[in-house]
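One protein chain omitted, others in place.
Here is subunit A:
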Amino acid sequence: MRSDAAGGSAPKSPIPTSPIIEMKGVSKGFGGGSGERVAALQDINLELTEGTFTAILGPSGCGKTTLLRLIDGLVQPDAGTVRVAGHPPRPGPEMGFVFQSFRLIPWRTVRGNVEFALVEAIADPAERRRRADRYIERVGLSRFADAYPRQLSGGMKQRAALARALACEPEILLLDEPFASLDAQTRELMQVELMRLWSERKSLAVFVTHSVDEAIFLADQIVLMGPRPGRILEVIDVNLTRPRWSYDVRAEPRFAELRQYLWERIRALVLADPQSDFYGRDEVQSVSTGS
């Protein structure tokens, strides 16, 4: 069935620094037919190289989820090209996707959900189970391996979804606000755990978040997006030493500087967006605290 996608047989690009993910002039709209076609993304140009951790930051509705779906090959662009390792992307175990709304199968246990993603990659059921259990352990859900999704809290569901994407040990990890429904403590623990997993494997990660702090803490580069039409405004290098869990990154001057800058930009974007609920509220004083 899948001829070139199974991993080993696909030729790696000859030059190591050439981008793994390459988007050129990509546009994507939704709707049409009788209604107006909404441009979700317009003229996206993006190159992501091997082993980088990229955070996508931007207000709601600016096409972040759409961008990930395009990279995974779940939807096709209206214009432009998307290339992953030189080929048009095809969904499969080489790319792991953590969806914004968990998307757990309600009639399968946590283990069953993780195993579901492994069928294509691992033929032997016993081995599949071992792999699933290992990643369930890493997200701290071992006690709930046999629980059904309806028995889990929102945060636990999110960790189950994370385990499912990680278990394939993908080359490319696409994460759509994977920590949004975690409490502050679990969130920090999971951030560090994700960092560890990523640095072990040096896979390529694209991480969508609304949290400025999270983006700075995790990423090598931050892609700032703007709405209507969804577009890339700026790509910012973070330039903070790794591993970042070994020291207090948040105390670094560079951290504060980035945070201040990104905060201002996003605030300006929201206030200038006629579709936003906060359009034109200039009297609100700039608050650079919290995230």
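Here, contacts are C-beta pairs under 8 Å (C-beta built on N, C-alpha and C of every residue); 3 or more make two chains touch, one makes a residue touch a chain; residues count from 1.
Here, contacts and distances are computed from a predicted model.
**Q** There's a gap in the complex where one chain should be. From "4Fe-4S dicluster domain-containing protein", "ABC transporter permease", "2-oxoisovalerate dehydrogenase subunit alpha" or "Molybdopterin-dependent oxidoreductase", what does UniProt name that chain?
**A** "ABC transporter permease"
**Q** Among A:53, A:99, A:135 or A:263, exactly one should touch the missing chain; which is it?
**A** In the full complex, the listed residue that touches the missing chain is A:99.
**Q** Quick one: which of A:70, A:85 or A:168 touches the chain that's been left out?
**A** Answer from the full complex: A:168 touches the omitted chain.
**Q** So that we can see where the missing chain sits, which residues of subunit A does it touch?
**A** Residues touching the hidden chain, for subunit A, are 1-2, 5, 69, 72, 74, 91-93, 95, 97, 99, 101, 103, 105-108, 116-117, 119-120, 148, 150-151, 164, 168.
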